[in-house]
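A single protein chain has been removed from this complex, and every other one stays in its place.
So, chain A:
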C-alpha cells in the first residue's frame, strides 16, 4: 500500500483488551515473530487480585519474553510487558515505566486510555495501538491520542470478538486504520518494520 511506505518504522505496540481478549492473546502470542525487535505492552482489565495466574498463562504461551511490570522497569526492545493489576501503567521519556494508583478511569485500573495516551507521547508516530475484545469503551480515547501523534490504530474485527463492543466503539468514534481478525492481527504484527 502506498501510504504504508510513508509511516516511520514502528518501535512499540500497545495492546489493550477486556473481556474475551485473553483468548485472542493466547492465539497471538505463540505466533509472534516480528522482523525487528519491538516493545510490546499489554494492558488488560483484570480482577484486582495479586494472583499471578494470568501472567503465568500468557508467559507460558508467549514466543518472546513476557513479564509483569514493576515500577521504574526499563523498557527494552524484544520484550513483552504486562500491566500489573490495580495500577495505571505509564511510560517515561527515559524509556522506563512508572506506575500510578490514582482513581480508576472508565471504571478501570489499569485503564487502556491512560497507557495508550502515555505511549503516544513517548513514541509518537512510531507506535501501533491495538484494541481487542471487550465490553466497555476504554481504549477509544487512547487510540485517538495515538492517531493524533501520527501512530497507527488497529481494532479487532468486532464480529470475531467475544465482546465486540469495545472495538466497535472505537471504530465508530475514532479513526481506525486496520480492522482485523486474529489471523490478520498476527500477519499484521509479523510484517511490521
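Worth pointing out:
The working rule: a residue touches a chain if its C-beta (ideal position, glycine included) is under 8 Å from a C-beta of that chain, and two chains touch if they have at least 3 such contacts; residues count from 1.
Note that contacts and distances are computed from a predicted model.
Comparing "ABC transporter permease", "Chemotaxis protein methyltransferase CheR", "Rhamnogalacturonan lyase domain-containing protein" or "Isovaleryl-CoA dehydrogenase" against the UniProt entry of the hidden chain yields the protein name "Chemotaxis protein methyltransferase CheR". When the full complex is taken into account, the listed residue touching the unshown chain is A:118, out of A:118, A:137, A:153 or A:174. Here one chain is not drawn; of A:71, A:159 or A:193, the residue touching it is A:71.
When the omitted chain is restored, the residue from A:58, A:90 or A:146 that touches it is A:90. Within the full complex, the residue among A:99, A:135 or A:157 touching the omitted chain is A:99.
Looking at chain A, the residues touching the absent chain are 50, 69-72, 84, 86-87, 90-93, 96, 98-103, 114, 118, 121.
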